[in-house]
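Okay, handing you the structure first.
On to chain A.
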Amino acid sequence: MKWESLGQFLAMGGYALYVWGSFAVTVAVIAVELALLRVRGRAARKAAAAPPEGDAS
Partner candidate 1 sequence: MSASAPLAAFACVLRRDLLLALRRRSDVATTLFFFVIVVTLFPLGVGPEMSLLRTMAPGVLWVAALLASMLALGRLFAGDYADGTLEQLVLAPHPLGLLVGAKIAAHWLVTGLPLVLLAPLLGLAFDMRAEALGTLTLSLLLGTPTLGLIGAIGAALTLGLRGAGLLLSLLVLPLYIPVLIFGAGAVEAVAGGLGPGAHLSVLGALLVLALFFAPWAAALALRISLE
Partner candidate 2 sequence: MDRHIRVGARRRVRGAINLYYYAAPRTFYPLAGRMARVFYAVAVVLGAIGLYIAFFVAPTDAQQGEGYRIIFLHVPAAWMSMFLYVVMAFWAAVGLAFNTRLSSMMAQAIAPTGAWMAFLALWTGALWGKPMWGTWWVWDARLTSELILLFLYLGFMALQAAIDDPRRADRAGAVLAIVGVVNVPIIYFSVQWWNTLHQGASVSLTRSPSMAATMLWGMLVMALAFWMYCLGATLTRVRAIILERERRSDWAHELALGKERDA
């Protein structure tokens, strides 16, 4: 194993802020995109489920 302890792994040789900052934002971006997709898909299904008469647009 490359890392001797969890603390050493988290410290990333002094680059913790940069390395974990990158990974955290990547995870956040993916989470936000998937959440937005879910909201959009749900809204689209709701709009399609509505009776055609009620659709004003």
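Per the selection procedure, all candidates are chains of the complex that A comes from, given by their letters.
Keep this in mind: a residue touches a chain if its C-beta (ideal position, glycine included) is under 8 Å from a C-beta of that chain, and two chains touch if they have at least 3 such contacts; residues count from 1.
The model shown is predicted, which means the values in this text are computed figures rather than measured ones.
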Could you check which of 1 or 2 is in contact with chain A in this complex?
-> 2
Candidate 2 partner, complex, touching residues on chain A are 1-3, 9, 12-15, 17-19, 21-23, 25-26, 29-30, 33-34, 37, 40-41, 43-50, 52, 55
